[in-house]
Structures are given as C-alpha cells and as structure tokens.
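Our next item is chain A:
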Amino acid sequence: MSFPWLTWLVFFPLAGAALIMLLPATANRAIRLWSTVIAVAEMVFSLPLWWRFVPDQAGWQFEEKRAWLPALGASYHLGMDGVSLMLVLLTTVLTAVAVIGAWSAVDKRPREFFALLLALEAGMLGTFLCLDLLLFYVFWEAMLIPMYLLIGVWGGQRRIYAAVKFFLYTMAGSVLMLVAILWLYYLQRAATGVATFDLDAFYALAIAPSTQQWLFLAFAVAFAIKVPMFPFHTWLPDAHVEAPTAGSVILAAILLKMGTFGFLRYAIPLFPNASAQFAPWIAGLAIVGIIYGALVAMVQPDLKKLVAYSSVSHLGFCMLGLYAMNAQGLAGAMMQMLNHGVSTGALFLLVGVIYERRHTRAISDFGGLWKPMPVYGAVFLVVLLSSIGLPGTNGFVGEFLVLLGTFRVHPIWAAWASSGVILSALYMLWMFQRVMFGPVTHVENEKLPDLSRRERLVFAPLLILIFWMGVMPQPILARMQPTLDRTLRLAEVRAAMSAHARPVRLDAAPMPVPGEGARP
Partner candidate 1 sequence: MNLVPPPTLLAVDWYALGAVLALSVGAMLLLLLEFVPKKPDSNRAAIVSLITLAAAGWSVFHVRGTARSLFGGMFVHDSFSVFFTLLFCSVAAVSVLLSWDYLKRTRIHQTEYYMLLLSATLGMILMAASNDLITVFLGLELMSIALYVMVGFRRGQLESNEAALKYFLLGAFASGFLLYGIALLYGATGTTNIAAMSAFVADSPLKENPLLIVGGLLLLTGFAFKVAAVPFHMWTPDAYEGAPTTVTAFMSAGAKAAGFAALLRVVLHSLGGVHEYWTPVLTAIAMLTMTVGNISALLQTSVKRMLAYSSIAHAGYLLVAVVAGGPEGASAALFYLAVYSAMNVGAFGVLALLGRGQEERVLVADLAGLGFRQPLIGLAMTVFMLSLGGIPPTAGFMGKVYLFGVALRAGLVPLVIVGVLNSVVSVFYYLRITVAMYMDEPRGEPTQVSWAVPAAIALLACLALTLWWGVQAHQLLLQAQRSVTGLM
Partner candidate 2 sequence: MIPLSWSLILSALVFGIGLIGVLVRRNALIIFMSIELMLNSANLVFVAFARAMNSIDGQVFVFFVMTVAAAEVAVGLAIIVNLFRLRETVFVDEINLLKN
Partner candidate 3 sequence: MTPYLFIGFAALLVTSSLLVILHRNPVTSALFLVLAFCSLAGIYLLLQAEFVGMVQIIVYAGAIMVLFLFVIMYLNLSHDIESGVQIALRRGTGWLVGAVVVAEGLALVGRHWFPGPFLEAIPGPRVGNTQQIGQALYTRYLFPFEITSMLLLVAMVGLIVIAKGRTAPPAAGDSGGPR
C-alpha cells in the first residue's frame, strides 16, 4: 500500500489541534503562530494531490481500506475522486485563510478557538474523503460539535440560540438519514447476504423504486438542510450572523458544500429513480431559493445576513445544476460550489475586517468607506463582482454552466433562474453603494485604517483564485469531468437496473455469525 495520503490529510489537523491544546493558554503569539503553521502545512501538504491526481481516471484514487467494525461490516475506507479533490483543496486553502484571518479577531481563549478550527477541518476532510456510509455519518455528525462550539462560545449576541438551532436543525435532518443508511445496510444484507457499509457495494445494489422514494427523501432532507434549500434555510442567517468571522467563512465556504456534495455523491447515484421522480420539486425549490434568497438579501440591514441570504441564492444555482442532470449542469454546480466557497468566504472575511474595526455589521453604520480604505474597497469590489458572476471572474463560469445545463432540459427553469443574475447585481451593488460610496456619514469611519499587510496576505490567494478560476477553469473542469460523467453514468445504469427491482424484507437474510459479519 502506497503512502496513506488521505489518512495523513484527515488526521494531521487533529493532531495539530491536540498540539495547540498543549500550549499554555496565555501564549497568545505561539498559539496563533503554531495554528497558522499547521493550517498552512496542511494546505501545502494537500497541494501535491492536484498533480498526483490522475485527471482522466474516474474511479477512486489514493484509496485506503482497513477493517473498522468487522462485526457490522463497517470499514475505514477513504478515497478521492475529482470532486472530492477540489473540495479538499478548497477546504485546506480556506481553513488556512480563515486561521490567518482570525489572528486579531479572536482575543478570548484563542487556544481553544484555533484547536477547534483545526478539528473542524479534520472533520470536513473526513466527510469529503470517506467511502463508507457509517464512517460518513460519523464524520458528518462529529463535524457539528466544533462548529457548534465555535458559534456558541465565540459568537455574537444571540450566539447560544444560533448555536443550538444550528446543531439541532442539522441533526434533526440527519438522524433520518441515519435510519435510511441502516435500512440500506440491512437491505444490502438481505439482498446479497453481505453485511457492509461500503459505498461501492451500494453503488452495485438494485433498490426497488418504491423503497428508493423513502430512502431518497431521508437523505435529501438531511442534505437539503445543510445546503440549505429554500424552506430549510432559516438556521443559516442566525448561524452566520452570530458566528465569529472564521466560523462564518468555514461555514459558508465548506460546510454548506457538504449538502450539495451529499446529493452528488450519495442521493443521486444511490437513488436515481427517486431522484428523477423528485427532480422537478427540487429544481423548483432551488429556483425559489435563488430568487427568494436574492430578494430577502436585498432588504437586509445587516451585512452578514445579506451575505448569508446571498448564499441561499447561490446554492440554489448549485442544486439547479445538479438536477439538470447533464454534463454542463453538474460541472456548473461543482464550479459554483467552489466559487461560492471562495467568493462568499472572502465576503465574510471582508465583513469581518470592518466588524473588527467598528464592531457593527449594520449597513447603516457605514457609508463612504472607499475614501478612508481604498484598497479594502477595491478588494471588496472584486469579490463582489465574482459573487454576482461577472464574466472573467470565477462566479460567471459556474452560473453560466448551470444555466446552460438547465436550459437544455428546461428553458423555463433557466429563464427564471437567470433573473437571479439581475437581482444579485441589484442587492450587491446597492449594498456596496451604501457601504462604500457617498460621503462618509459617521465620524468614526473617517479614520478607519486600510487593510493591514496580514489582511492583504489573507485576500491575495482568494483574489488570485477568483481570477484564475474565472479565466482558466479548464484544468479544474478537466479534473472533475470524469467523476461527473461517472456519476451520470452510474445514475443511468442504476436507474435501469433498479427499475424492476422488487422490495425486499429486511430480515430475509439470517444474522451473520458473530465475529465474522462483513465479507466484502
């Protein structure tokens, strides 16, 4: 077995977190320094994958598999495909950025704060990389804990409400997914006599459409809440507004991707028939989300809330692309996920910058900021443009592909969704106008310091990404293409073979002899 890249990738931050906890709580500088070192090291460590990854190979790469719970048939199975490669890179980069960005933001208990950030990173990477349903659920849920603490301890006024709401809402969604996972597991066992949680095994299992409906719904709700899709989104504004900047960045940039990733990796390939059956509903909700999110964002008095609702709108595009179920749609959705990660992450960082200086997020407390802080204004402008999908920035590629893909299956959907393009320009520019332009309305703002060297360092990589992904997305697309094609093919094949499958009684197969169990 070659070098276990992925295991290192997942557990290095965890070890780092432990290391941080060993430092004295008062050693502020050392804590910041070391956490930065660890986060950056993780990033550097993840970069080689970009080259080592074989672009035109659909299957898992860097695969690792060890027995975990033989008695149940759960295994420690990690693997990477084009999609997870991108999301992993996004994670490592954004985490590094967030850590550096949080240097001055956190004054209270920095040790625990940074340790939790790193632990969170580990959890997220695990979620992206695991190929075992039980393991997936473990990471999926475990991830909530650090985020919950980040919001609850370092958050704003209503942090406790937000934290608890975040935790409960997400969990309420996922427990049903757990039931569905267990159901799948026993279904597998009843149908094939093999007890395993391995994803590949389920990719090969035919599931009766009638069964698929329920399983799909269970999965879909869990993911939809995470995305968040339209009716399930209300935890997001609270969580975002209350979370500390780094928290919001991670939350927006990566955590939300879990949902869409889940659809792409689990819900669609596993339950293609049900997925197709519910596609109109999901696409409809996605479109509603696009427009609704934009409209609500438009009238927000609070910068973070505005960005939060814009996330709802953007992720609507992702869902729409996914459910276009064609090459452009999926690729667009993936691009949109990455873009949203970069742009919205940057937006939250930007909000954080002025929040640090003024300790308010109300748009009305600003105005004319361009005069005191022109560099900040310029950065803000670029990020904002990428967020409204101006061609030449990353945002455009994603939105365009999504809409194109959608248009080919359903022009009307595309037309509705495209109106989001107008609205996004509307609310973003209006916000920008109120914050940046006009005369300086508050005396406190007249002497605001412009971006510091560290802050510029934070934004530099993001700006580079924004333009690079906008101008030359081909390398990224090329790496994801085989995986996406595979997903589509998988969906078709499974749909065909499941179409006539009969429902199976779960207790059809005998209980495996204790001790043996899984024989994948």
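What we mean here is this: contacts are C-beta pairs under 8 Å (C-beta built on N, C-alpha and C of every residue); 3 or more make two chains touch, one makes a residue touch a chain; residues count from 1.
Basis for inclusion: all candidates are chains of the complex that A comes from, given by their letters.
Quick caveat, the model's predicted, so the values are computed rather than measured.
Chain contacts in this complex place chain A in touch with candidate 1, from the set 1, 2 or 3. Partner candidate 1 is touched in their complex by these residues of chain A: 68-72, 109, 112, 134, 137-139, 141-142, 144-145, 148-149, 152-153, 159-160, 163-164, 167-168, 171-172, 175-176, 178-179, 182-183, 185-186, 505-507, 511, 514-515.
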